[in-house]
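Complex shown without one protein chain; remaining protein chains in place.
As written, the chains take the letters A, B and C, and residue 1 is the first residue of each chain.
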């Protein structure tokens, strides 16, 4: 007998209920046999395992940016950045996921904070990542030697297994959010990690306005002929706010002219894509920017899989399942799987929402579903 | 303040260690702030979340068929089958996964047992499933009205969201194994379920030798012109043992003639595929039959993702990580992510192993890795 | 001035007509200028170049098998087979394609004839090919060293750039048809050719019942795990009549039981597919076998692209555009692009039709259209 069977981790209790066998001594004896052999019957678990539709363990929750930022700034004073800890990143822990640093069952969202002159050391991992900048500037992310400027509104994808480091070249601290598929790779046990240099070379610590990647890939509809075929993730390392903002404004202007383009009246949205495939920017994460015109609202919608939103600008209210919040710049909230979501801009301001979610996983596996609600 | 914050599920402890900040009162105060705001720093978790390579929570484990079968037979006597419990299925619970009915973090494996004359009611679910028959016969699975015979050695895929029921038309009980992606859909919260009829119609309770599906799709390299394009999962509902056995025998015979075909010397293997794509039979599960020639052994191999094996025939030893077992017909064992696996047939018998794993998930997401060990 | 302009190959004539400019001296002068500069206006050509729907240059035509076979046998007596001429193959020349050996603008169809003991030398070419055997046996095709038996009803794909030779191991001559995409590669100028050995080695002159390819790939829904991914063309080198016949019989039996499967009442059809993709067996040619039940007829159908049919068995009538023929075993006929086609079996016999066409070209380029007529 192996020692890991003493005591067995399986615990079964005969309970009355629809589809449950009569709690008899024979049943109890059977269940003790199951426990001893590390077996669990379907009939006691089916309600949890096979619900009629997804019932997320996670709950809707909102984190206020001001509180996050204050704590991150406090961490900036007392927690050093370096090898081992790797990043001064502080993750959202969904209150219903047992204290784990998981915003949703598949997604990690963290605020990262870098003091003036600081370096976050180089590493690479198979988890896909991105950075999104709700405010500030001054940090460059160095990806395989290519320095990428980070400024307000910019979206920087960071596909798995690329070397990357950060350095703050400015005189102010800078904060941004990191999104990763850490929980997904954690549950599916598919992650690799490798540490690189403590600091990137001086030449790589460029503060250029545009990265090499942008100069090669940042031209609409144009690809370098020297590049080869489809790549799993985007080779474009920065999607600049000026482009995103203009695309959203264009959609709303088209709508005003009676042309199609918005998702629904007053609701513009663009998706960050991989220019080598036209698909999602990262294999496991869908990243989008949404704009709700002042006074307008989105439709109510739900889908398989979870999302995290950050308010980029404006004000309004958002509703997730049975929760409704007034939101302001920087606030972060989660939408668990199959929970209805809607957003309403205030009467005076458009509401800009950055969103990332795990839909590409389900689309790749033919398991995605979405529907309008009500 | 929302009630779900009292008390916070987050618990942080300052500890000394590489990459950890000095445990000071200021740090303790910071951690209390994190707890209050439902935040968790990366630096305390990175070792668990971002290992150098997958370190599975699951452990290698073996279940003996004779013990499973005895318990299933006992359940046959005292646990009825019907609406609510749905199936007399008893699942393998990996000893290191907290008593959950999960063979691995992504895979469910159960023995199902049906008494003579019994019906398992109709339902459908988005989880993908299959049945594999290590011994016995007499049950038909009715899939969308198509009765599919189950006999020793047969593999029956059951793609998500198809109606299905089982009925035992024989005078003996019958057992078989069910494989599903229940844990994967559970963690990713993407599952739907719908109950159907208590019993399928008499016309559907056919005991035909071949299902409609086999008559349409069971001809090598031929597809009905009336069918349309690629389908996410196989429309062929039974892969018969006679075909599988012959394919394995052919590979070993080719090897004996100096022709390529086997995976390595003495190791033949076939994969069950979706004839509309040539890819895996199910979107989330790879299913294969392996044969190791008497006296031969497989290479040592590891890959991202987990597998469950059932010994179909013969005898030999299998090694998973640091565990080695003598195996016999019907025994089931698990190979956690990135653990080395090898098998050796006995000197006198070939060893036939049925295997299913989650590799299609990782391949679809460009996250698969595999390598020879040693 | 370059010499190739004297005289210019361009000849323009001003003609009256809708959309044509007034024939004036100025126009004539303009046209002379066009001729000199090797220019042709759209307006004189648009009717031919841009018709409302495809208007094939090819015409429907039927070749009688008995006449082909007699001429091929005569060629067997007086035309040797060997290097340079390569094959004793005699091609159908559509009467409206200027005497070129093109059955249709994209397809080549020929009868090939091999005397007892003869060898056709080894070569390879990028043109895709297949053989189909309407009667006889005794020849083996050797593909990259794999000897593939040819017998009545067998379909043997021969994807581009594989070495192949034929040898007649029997005491009788044998005839079969070859289908290739020679005209397509000719017009698009994309073909490569390489000569191989005069004779394959004795070991390769096997007369085995089953080829290596069949032993690896001829099992329904099963692929060797040792094989890698999708291949442009089928690795299965023979599709045997016993399988094709059974698949067609199964479809008609399913129809009789009220189950779906046939294309239309009384019309069964199977497509030869590439088991690594589920798609067409060859990148440029769709190959199918059709069976019309005695007394039944197909629907009337037309599609972009052309086809060649060979009557495999039975009797009946076929209608192509405005032509109708009584057909018998071995007869070959062509269906030009967008011409309606239908077939009717005689009252007493089913009609079995082998068909190959160029649809994969148009599907790959998103240019395929098909419709029911009337």
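By definition in this document, contacts are C-beta pairs under 8 Å (C-beta built on N, C-alpha and C of every residue); 3 or more make two chains touch, one makes a residue touch a chain.
A quick note: this is a predicted structure, and the numbers were derived from the prediction, not measured.
Taking every chain of the complex into account, the chain not shown here touches A, C.
One of C:140, C:184, C:239 or C:309 touches the chain omitted from the figure, and that residue is C:184. Among A:26, A:115, A:254 or A:294, the one in contact with the hidden chain is A:254. Contacts to the hidden chain, counted on subunit A, fall at residues 212, 215-226, 230, 234, 236, 239, 243-244, 246-247, 250-251, 253-254, 259-263, 269-278, 281, 288, 290.
Contact between subunit C and the unshown chain involves residues 4-5, 8-11, 17-21, 24, 26-27, 30, 33-34, 37-43, 45-46, 49-59, 61, 63, 67-68, 71, 74-75, 77-80, 82-101, 105-106, 110, 125-127, 160, 182, 184-194, 232-233, 283-284, 304-306, 336-338, 358, 360-362, 364-367, 369.
We adopt the following convention: only the chains that are shown with their structure count from here on.
Taking the mean of the C-alpha atoms as each chain's centre, subunit A and subunit B sit 29 Å apart. Centre to centre, using the average C-alpha position, subunit A and subunit C are separated by 52 Å.
Averaging Cα coordinates per chain places subunit B and subunit C 44 Å apart.
Across the assembly, subunit A contributes no residue that touches 2 or more other chains.
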